[in-house]
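Would you mind keeping the following structure in view while I ask a few things?
For this depiction, one protein chain was excluded, whereas all remaining protein chains were kept in their positions.
On to chain A.
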Amino acid sequence: MSDTDALVARGIGKSFAAAKGSPEVLALDEVSIEVGTGAISALVGPDGAGKTTLLRLAAGLMVADAGTMIVLGIDPARDPQAVQDRISYMPQRFGLYDDLSVQENLDLYADLHGVSREARRTRYTRLMEMTDLGRFTARPAGKLSGGMKQKLGLACTLVRSPELLLLDEPTVGVDPLSRRELWDIVEQLVREENLSVLVSTSYMDEAARCARVTILHEGRVLAAGTPESIRGTAAGLCFAVTPPAGQAARHVQAALLDDCGIVDAVPRGGRVRVVCTKEATARDDSLPAPLAGKDAAAVEPSLEDGVMLALRAKVHRDFATAAAVGTSTARPPKGDGKVIEVTDLVRRFGDFTAVDRTSFSVDRGEIFGLLGPNGAGKTTTFRMLCGLLPASSGSLRVAGYDLRRARARARQEIGYVSQKFALYGNLSVDENLTFFGGAYGLHGARLRDRMASVKAQFDLDAAARTPAGQLPGGFRQRLAMAAALLHEPEILFLDEPTSGADPLARREFWRRITALAEGGTTAVVTTHFMEEAEYCDRVVIQDEGKVLALGTPADIRRQAGERPQAQLDMEQAFIAIVQQHRKAERGSGQAAA
């Protein structure tokens, strides 16, 4: 190993005993990584890729089945305490004590690390300045917002300067503004204290800020190197396609994604970002075959483009089957107009206002997005729309029914896919569908027809007898959607459907939703991935219970101050809008004072 590496892992293997009877799950297989001293390295991958397992192995909290791991010159399997004395680790659910105040949490970790009184004074001042928690030192940690909790968690691991900092998805579910602030803190410490950091993330933009990136997929290393080297693999393959006037980017994107000459296509900034296969781009100068006749221009590759290239080389996925969903549910729309109308919606929990005077409407056949960080009020809004939570005040019409009066009838017209898997794990696919069909009042031939139809739509026929609990993640989501569509609802509600999913599964999901919307079903989706707003016809951005912006993705970007010469992505637009809003709040606050 070289002297400049804080952590070196070679050929790490780790498997877990899964449920009784089923084979062991290989969490890590032949994984090798290095973490350079004085730099940030990233582990990138979806849920279940093996990121947390690798970090726990490095922290001496688990022992590998194979391979060698050296952390700061020590084998963490042999002498975990020696490693734990010198590193800091922030687990995904950071263990803050909710009953203890911000100060008490910090003091606990300072005491455990043996930080002296004098050292503490200067360190605390600095941490408070960086995290902006100085005003809240007496507040119990349980009463902090999601972003502030993460910052306090980070501060607790930084009560002293560790020789290696391990961060497990420190920004998951955190709003883009707090996310940026957390990264600024870490980067500042790397510069000033020569901190070595290994961070896991599912965000590509975060990985792009690191010195070294290891992409994990299903326990294996998909790609590793500097962000530049991974990005470089897609050089010359990337294009931006401008959709013809009057056509939404997602329609063009959907068609391109089905093409076998195309590795990846995503809507970005009103255009479609495309990565072509090497075969398709082999011809010089002219556009690749799949883009012929389109308004396309070559663009610089991004890290995500490089990752998608590596991913598609390993994993075969046919997006065209996902598109089949639309044609089979096609039915005559029950007239145009608004299927959801929300006016001055308010929901209070005690003295806390989770949703504050929110108004918007959704048209038939629209894909409507609710965007915002954890705690923004999107889940509360969502639950009220589904009739799961009564509103404190305001009016709510869903599918033509007033939710205050005809909640049961409105429910007949909606399908709901919750964030957690809400089907019965020990019932088979068929049994689950029969049960949910019965719950919606379907029986006999009608139920059989509908079951056959949704199974065909969601490609579930092969798994009909498999217990739902044993299905892989992507299958489960398809089953959940199939169950929610059995009674042919007008509106499908999906709560955080792409959270923790891998990039391919996310694209496949949006491909299905696009197809469904073409068939006339309205889809309302919550997400904390800002770039997914581009798949929506219109979105509402919420923060702290208030609507900050409402409109098409292009409207939102314009509202955020986008100009033709300075394009914004949705994330930048979100940050700009939140900052505008906070500045306005402060302005009015000062005016009042």
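Heads up, the rule we're going with is that a contact is a pair of C-beta atoms (placed from the backbone, for glycine too) under 8 Å apart; a residue touches a chain by one contact, two chains touch by 3 or more; residues count from 1.
To be clear about the criterion, contacts and distances are computed from a predicted model.
For the omitted chain of this complex, the UniProt record lists the protein as "ABC transporter permease", which is one of "SGNH/GDSL hydrolase family protein", "Paraquat-inducible protein B", "ABC transporter permease" or "Sulfate adenylyltransferase subunit 2".
Check A:108, A:289 or A:346 against the missing chain and you find that the one touching it is A:108. Check A:84, A:242, A:453 or A:470 against the missing chain and you find that the one touching it is A:84. Touch with the hidden chain on the side of chain A covers residues 16, 53, 56, 59-63, 80-81, 84-85, 87-97, 99-100, 104, 107-109, 111-114, 140, 153, 156-157, 166.
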